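Just passing along the structure, written as structure tokens.
Only a portion of the chains appears, each positioned as in the full assembly.
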Amino acid sequence: MHIRVINPNTTQAMTDTIGEAARAVASPGTRITACQPDSGPVSIESHFDEAVSVMGVIEEVLAGEREGTDAYIIACFGDPGIYAARELTRAPVIGIAEAAFHMASLISTRFSIVTTLPRTMIIAEHLLESYGFSHNCRRIRAADIPVLDLEDNPDRALELIIEECLRAKREDNIGAIVLGCGGMADLTPTISEAVGLPVVEGVTAAIKLAEAVVGLGLGTSKFGDLAFPRPKPFIGRFESYSNLKLE
Amino acid sequence: MHIRVINPNTTQAMTDTIGEAARAVASPGTRITACQPDSGPVSIESHFDEAVSVMGVIEEVLAGEREGTDAYIIACFGDPGIYAARELTRAPVIGIAEAAFHMASLISTRFSIVTTLPRTMIIAEHLLESYGFSHNCRRIRAADIPVLDLEDNPDRALELIIEECLRAKREDNIGAIVLGCGGMADLTPTISEAVGLPVVEGVTAAIKLAEAVVGLGLGTSKFGDLAFPRPKPFIGRFESYSNLKLE
Amino acid sequence: MHIRVINPNTTQAMTDTIGEAARAVASPGTRITACQPDSGPVSIESHFDEAVSVMGVIEEVLAGEREGTDAYIIACFGDPGIYAARELTRAPVIGIAEAAFHMASLISTRFSIVTTLPRTMIIAEHLLESYGFSHNCRRIRAADIPVLDLEDNPDRALELIIEECLRAKREDNIGAIVLGCGGMADLTPTISEAVGLPVVEGVTAAIKLAEAVVGLGLGTSKFGDLAFPRPKPFIGRFESYSNLKLE
């Protein structure tokens, strides 16, 4: 099984972190390709960053389709471009936010999310509402660190995340914590040990969910809402998307 | 007041239709610029088309900011890129789907939506849920016509839309109909007369809402969730977005 | 365009305040008539006050219909009698609470409401639920001032409102504030400046929404739920409502 893990931002160190975390949980027969777009923001901390990153997600799915890919992971906690990506392939496409929500709801009745910057909280909140997990989440919290501090200033970032997780444990009446950023993928064991609660991280959760879907012989439904896009002309910079041959 | 009406697809005829419909309802002091991206799909009928079109929306908002713009309209019924666009400006940004939902809920207790292709119904359904209008909408219906048939085969398209609206009137226990595609902007009076129900169309609704917001001295809040994006490097094709100077 | 702004209470000073605020935002072609019932409570601070005020709203709509009116505003934050009023006219009828909710949701992702007395909070809460804006509102707050203090003790009232707004800004993770009382209509600029957040006020919001609806050629749907009431006998003090000739 070949899973393509797409880091939607363009920071190689984060792609490496994500890839290692993915490989650490992958089953023996699973091959992981961690990739990142050649164009886009170095980190995703706003709706604007996210919107641009969707183009990279699309490019990476199309590249994956050319190579043959069994499943895709979108490794940014806003699940950017998830429905667009699903339209482009028969393979399953799993977002790390949804993956974390699904997993956390299987092992606890209620969880809290700990993310990076406060302004990304609204993205998680909208996803909870749209996926139907609002009632499972007690509170969304931000450790107030820029995403790239996870790479550039990892000790301080880790400390702040653990502090926020401990506040969640004390105050939120929860059974688990969801880490709200792909860049935290390697920190799960350390945080879990420090906090004393199950900690669900999206990249690793998504790998196992992707293996699960593929293991069932399932993939994105091509009947109805997520069927391949109708071929049509695109112009200008996006001309290469004209009359895409998918299937 | 200068309103920039962004047709997120790249079909000039549709931009013209939208622009004319916008001008027809604009107040005397309102200047309308109807524009379209130089790159992107000729019509938007899938999540994929929509995702690509967001790049055009962003380009047009950035262009509008350079010129000085008082309000933006995103003239596609999926409101593509609305939160990203809002982050880029202090001006209000109004989507035509949300505009139509707001207006329809002011003149009726319940409405139905009539859109083009069945596969776009899920986009409208997700928007209703995310905006909080699910309980106002009885049913989403599709006339089963490709978007560009509105330009290429207008008589047949009009006929099919009216038939679907009449079914909605008979079966759905509603007080109003929402037209679910920017390309229908010029058809409102004809449909309304043929159907005998108030018909709410998003482009025209959005113009009036934009005038309303600007008239109140309000604009997109720059405090919190929709603040300007943090400046940062973008690489590759999107390098021009690096360290954007907004404000 | 002639908009009748109905202050449902019977305090002339408040009607004047509301009228001035309305005129301050009205478009050049809009004529504002601010009126109040000849009978009813001097302020509306309970469900009981509100229920009685509905009779005044009805009287003023019927008076407006005799004169010819293009739109009605119900200028009390509980939107008293809004569905009854809508049944009586083809013109749009806009409540100031709903108007503020619609506007605030266009410029921010989340807002808080600051109202007068704590006991009116439940009225706002019920409206949020019934209109579908619960998820847009983080918190309803009361400055704990009687409504008429807005007229009788304006400096103190303003101070308390600003304090509560600042608490909302600090604690609620919001992008905008909604003022929860028609009597605050003139305070918007002062509060907005003092608080440093967009402040949405219902009377002014409703004027612009009314202009928007009328500008679209729309009005209350007379098909279905909001059709004119069936003519019928009324007895006693309400005999004059017998067999109302509307249309």
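A, B and C label the chains in the order they appear, each numbered from 1.
Just so we're on the same page, a residue touches a chain if its C-beta (ideal position, glycine included) is under 8 Å from a C-beta of that chain, and two chains touch if they have at least 3 such contacts.
No experiment lies behind these values; they were computed from the predicted model shown.
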With 3 chains placed, the number the full structure-file assembly comprises: 6
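Following the convention adopted for this analysis, only the chains that are shown with their structure count from here on.
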Whole-Å gap separating chain A and chain C, where each centre is the average of the chain's CA atoms: 44
Rounded Å distance, chain B centre to chain C centre (Cα mean): 28
Contacts with 2+ other chains: residues of chain B: 83, 224-226
Chain B-facing residues of chain A, complex: 10, 37-43, 45-52, 54-55, 58, 81, 83-84, 86-88, 118-119, 121-122, 126, 129-130, 146, 224-227, 229-230, 232-239, 241
Chain A-touching residues of chain C, taken from the complex the two chains share: 109-110, 135, 173
Contacting residues of chain B [partner chain C, same complex]: 25, 27-28, 83, 92, 94, 98, 102-103, 105-110, 131-136, 169, 173-176, 189, 196-198, 200, 204-205, 208-209, 211-213, 215-221, 223-226
